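Shown here: the complex without one of its protein chains, the others still in place.
What follows is subunit A.
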Amino acid sequence: MPKFLHTADWQMGRAFTRFETEDGAALVEARFEAIEKLAQLANEHQCDAVLVAGDVFDAQTVSDRTIRRVFNATKGFVGPWVMLPGNHDAALAESVWTRAKRLGAVPENVHLALQPGVIDLDSQRLSILCAPLTQRHTYGDLTEPFSGYESPEGFTRVGLAHGSVQGLLPDDIDSTNPIAPDRAEASRLDYLALGDWHGTKQINERTWYSGTPEPERFRNNEAGNALIVEVTGPGATPNVTQLPTGRYQWHQWRQTLAVQSDLEQLLERLDALPESAVVELRLEGSVTLAGEETLLKALSVSEARFRSLRCERSGLQLAPTDDDIAALKADGYVGEVIESLRQRQEAAQDDAARDALAVLAGLLREREQEASQ
């Protein structure tokens, strides 16, 4: 009985904003490595085929190099790959696929499902019912013809589609490329492999989103997996195994600091994260000048440790205590300025006032350090 690997949404050719150049490049590289990892998993689990449910490429016009590298990365698994065009790489009259073919980059074992229809993998006794996107957006259910598709006797019927299952996905209520939730049952499919949702998600016992193999954004839980699907017999419920493939874990934290222990807790959590983390922090509330100094030191350490760390502190107010001010020896009118900035910051959520306070504190600290030396 056949066993195959289900993956989707590779989004190759995507560049990462919000990161430093070096970090962005590493994240891109990780996506190529993810494909190699998929090939490796397919071999390890003796899969008969790898099914990619759309959005192999992030865009139609990616560089030749990216195209070649994507197909090169599949070399590890010599069994059949079936790649389905999704909304990012729809099989238009001219598409990334036609270019890949023109480049001669597509290996023989990679089947491109550019037309709706059935791809029969005879030796694997697998019938892949394909619903490729041939336009950027469709408003009808492309999997509807599945019911009419015949497959050879004894072949496992696997649907391959890209879109949003109606009524089940939280964010995609009005989304295009709709897919009926009961497609697998209605079209007598043993399994329906879906793409478009970047997290791993089960719709029903025969219908799954595999999610992207390497996370590429902070939202979407359960990204960074592949599914191994084994169909034990005709009509049997498939065994679906979720395997982690992602290299980096993306964390987006939003934390409000109020008391000293909040800061300590945050730093402990940060400390606990592995080095492969991609972290985005958004801090709010307020911190004393001494607390901010501690925070900055800790962030500096973490920045060096993690793949990427970004911390948004514009919502974090500075609340200098009398001790702070005494420590800074801010007497006379400088003291007045600090007080004035603190009031402005509290009254109007004035970013400039907050920043000015930070700058002033920094300068005074430097002065104190010089004086003490």
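Here is the rule we use: a residue touches a chain if its C-beta (ideal position, glycine included) is under 8 Å from a C-beta of that chain, and two chains touch if they have at least 3 such contacts; residues count from 1.
One rule holds for everything that comes next: contacts and distances are computed from a predicted model.
Chain not shown in the complex: UniProt lists it as "AAA family ATPase", one of "Molybdopterin synthase catalytic subunit", "Copper-binding protein MbnP-like domain-containing protein", "AAA family ATPase" or "LrgB family protein". In the complete complex, the residue from A:Q46, A:S63, A:S123 or A:S261 that touches the missing chain is A:S63. One of A:R14, A:H111 or A:R247 touches the chain omitted from the figure, and that residue is A:R14.
For the options A:I203, A:L289 or A:A330, the residue in contact with the chain missing from this view is A:A330. Think of the hidden chain as still there; on subunit A it touches residues 13-21, 24, 58-66, 92-96, 99, 102, 136, 314, 329-337, 340-341, 351-356, 358-360, 363-364, 367.
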